[in-house]
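A single protein chain has been removed from this complex, and every other one stays in its place.
This part shows chain A:
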Amino acid sequence: MNWTKTLRVASVFIVIFVALLLSLPLNEKINLGLDLQGGSHIILECVDTPNAPVDNDAVNRALEIIRNRIDQLGVSEPVIQRQGLRRILVQLPGVEDPETAAEIIGKTALLEFKNEDGETQLTGAHLINAKASFDQFSRSIVLIEFDKDGAKEFGEATKNNVGKILSITLDGKEITHPRVEEPILNGKAEITGSFTVDSAKQLALLLRSGALPVKVEILENRSVGPTLGRDSITKGIRAGIAGLIIILIFMLIYYKGFGLIADFALVVCMILIVGALAGLKATLTLPGIAGIILTIGMAVDANILIFERIKEELKLEKTFRASIDAGFNKAFRSILDANVTTLIAAIALFYFGSGPIKGFAVTLSVGILASMFTAIVVTKIVLELVTNKFSSKTLL
């Protein structure tokens, strides 16, 4: 074996080694999408209302308030992103109660105190604190506290309405309508109503984080529970392994020694795909797993093209070595063409797809590139190594 050959073999092993290094241990190195680890994907849109038209600033403030609310929910590693003019994307990995989470995120939470004529006396804008508590009858209540200005306004409002009803509304819905006994000047008040422990906590959270400056609507909410996520991983892996085994056996039966080499290249291809995904910090989604499974089948296509070409060349009574070279050379253009067109489709998909589907475009693209490398480079190196030792009859 000469030096260049040794170098080429070594470089293949280095690539495999790096891929393994990048991807192991799998459960730490591979980012799972929401559809696999469970969680919520929510798209919100800020909408115009007569009182609060949407502008750039309002959307940014809304985003900050939403971030604040999510932090208080205790979700780890949330994604909160502005999308375009009016949309906000929220991703909550592993959130336990997606329905409640979405409700909390999307609520305007505008607190208003209104007199008997329905005129707003003050809003929750000057709140500095809100917390859930219990009154002497151990009913759930929410305690609120105003800042200095708020305390003054609240004092005025209560003074002007002594003996009258001062109702408290949230987003226009009345929570409670207490009668003002005497002016409250210390800026502290309690909201009673038909709260449960949870709903009192939720209201306190909303009031603490402040009202959204504009109305927000939930355009899309996709949530996957952790059970289904785990289930999907298991099923995906099972389908992948079954597909892989069938292909390995098929290639071995039809192409014997050559098939074994193609099988080796295929396994290397899988390692490279996983390594690349880990290295690129790409997110693996369920369609992404499907992309990898599809690649299993597409990867050996290149080898089939090469092997069939080699067979044809052998029929022309060329030497084994010459047939291999001719086979690789003549099949190369076809393989390149075939892969480029699939890549064009994958790129179109990447740019226009959303969420999980992007994951499919990524694994498909990575798979195509990895399979071209293994089917052409790795297979050729291994073939060159063994042609000296075996004849075409024992291999094909």
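The criterion applied here is as follows: a residue touches a chain if its C-beta (ideal position, glycine included) is under 8 Å from a C-beta of that chain, and two chains touch if they have at least 3 such contacts; residues count from 1.
The rule is simple: contacts and distances are computed from a predicted model.
Visitor: Pick, from "BolA family transcriptional regulator", "Sodium:solute symporter", "Protein-export membrane protein SecF" or "ABC transporter ATP-binding protein", the protein name that UniProt gives for the chain of this complex that is not shown.
Guide: Spelling it out: the chain absent from the display is recorded in UniProt as "Protein-export membrane protein SecF".
Visitor: Sort through A:A62, A:L127, A:I168 or A:I304 and give me the one touching the missing partner chain.
Guide: Answering carefully, the residue with contact to the hidden chain is A:I304.
Visitor: Touching the absent chain in the whole complex: find that residue among A:A19, A:I88 or A:A102.
Guide: Per the contact definition at the top, the residue touching the missing chain is A:A102.
Visitor: Which positions on chain A touch the chain that was left off?
Guide: Considering the whole complex, chain A reaches the absent chain at 35, 43, 45, 98-99, 102-103, 217-225, 227-228, 231-232, 235-236, 238-240, 242-244, 246-247, 250-251, 253-254, 286-287, 290, 293-294, 296-298, 300-301, 304-305, 308, 311-312, 333-334, 337-338, 340-349, 351-354, 357, 360-361, 364.
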